[in-house]
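Here's the structure we're looking at; comments come further down.
Let's turn to subunit A:
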Amino acid sequence: MSDLTTRAASPTSTAKVTVIPEEFTFVRYDAAEIASIVAELAEQLEIANPIRVVVDETTPLAKVYEEIDAASSDATITLHAESGALEDRKHPMSFSATGARESLGRVLLRAHDRMRSDFADAPGDLDLTLAENAAWDTYCSGRLARMGVETNQQRWRYNHRNRFGFDDGIDVAFDALWNADDLAWSDIVTTAGG
Partner candidate 1 sequence: MRQFFPVEDLARDERFVQTNMAERMKDGRTAIDVKESSAKSRGASKRLTPERHDASDAARGLMHGIMVGEIQALEGAGRTAHDFAAGDGTNDTVPFELKLDMARQAWDEARHVEISAKLSDWMGTELGEFAENTVLFEAACSNDPILRLAGVNRALEGLAIDVFTQMKEFGDVAGDPYLEFCEDWMLADEVTHVKMGSDWLRKVTANDPERRTKALEFQQVVDKLFSFGGARGESAESSFSLAKRFRELAGFTDDEVQTISQMDAEALEERKEAVRKYRERVGADV
Partner candidate 2 sequence: MTDTSQIESTARPPFAPWDRRDIPGSFSVDDTARRVGHYKWTEMKLFEALGGWVATVPELDVKMRLGTHCYHHAWHADLWHKRLPELREMKPERLTVPANAAMERFIEAMTEPEAPELTIEKLVGVYRVLIPRFIAAYTYHRNNTSEITDAPTIRSINFILQDEFDDWRDGEMLLQSLITTPDHVRRAAEHQATLEAIMVEAGGITGFDSIGTGTQPATTEGGA
């Protein structure tokens, strides 16, 4: 992977966003466009931290996760995305701004959550269980939807059901998480399973 980076920032955002790689080989993505989308999201969330976006373009899978090296406003946030997370699924290898906004928005929200003290006990993204991952995705996706980011609620309901079960109680729990704001990590965990 090229270690060259590019810098971009939205005109009014204070977040500095860099994207790796600067040039894509396997997919038709534009680093500047990715940076612009992330900068816009950061501005909406009032995140001023420096942000790195690392895209693995060698795989078509769609895993996204985040890392933050400290719970402070000057810590670097790193968003990892496999290329499928930013892809236009109707036109393989092409970029989807809508998909990118949704995928990167989710993990940016997680990074934002981690800066709260009541998330100190949340495991790292790669150490989350499948159920914890699903619960946090539900919580983030609901907030993204209210921010005006295009999100498919039924997709996330199905994901939640797959992890917690197919019954009315779980659906109630999903709705509660989806519509929630200002939760601590422990709240997410206890709400998710109904």
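The criterion applied here is as follows: a contact is a pair of C-beta atoms (placed from the backbone, for glycine too) under 8 Å apart; a residue touches a chain by one contact, two chains touch by 3 or more; residues count from 1.
For anyone wondering why these and not others, all candidates are chains of the complex that A comes from, given by their letters.
Just so we're clear, the structure is a prediction, and the values are computed from it rather than from any experiment.
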Numbered candidate touching subunit A, per complex, among 1 or 2: 1
Complex contact set, residues of subunit A against candidate 1: 1, 25-27, 57-63, 83, 89-93, 130, 133, 152-159, 161-162, 165-166
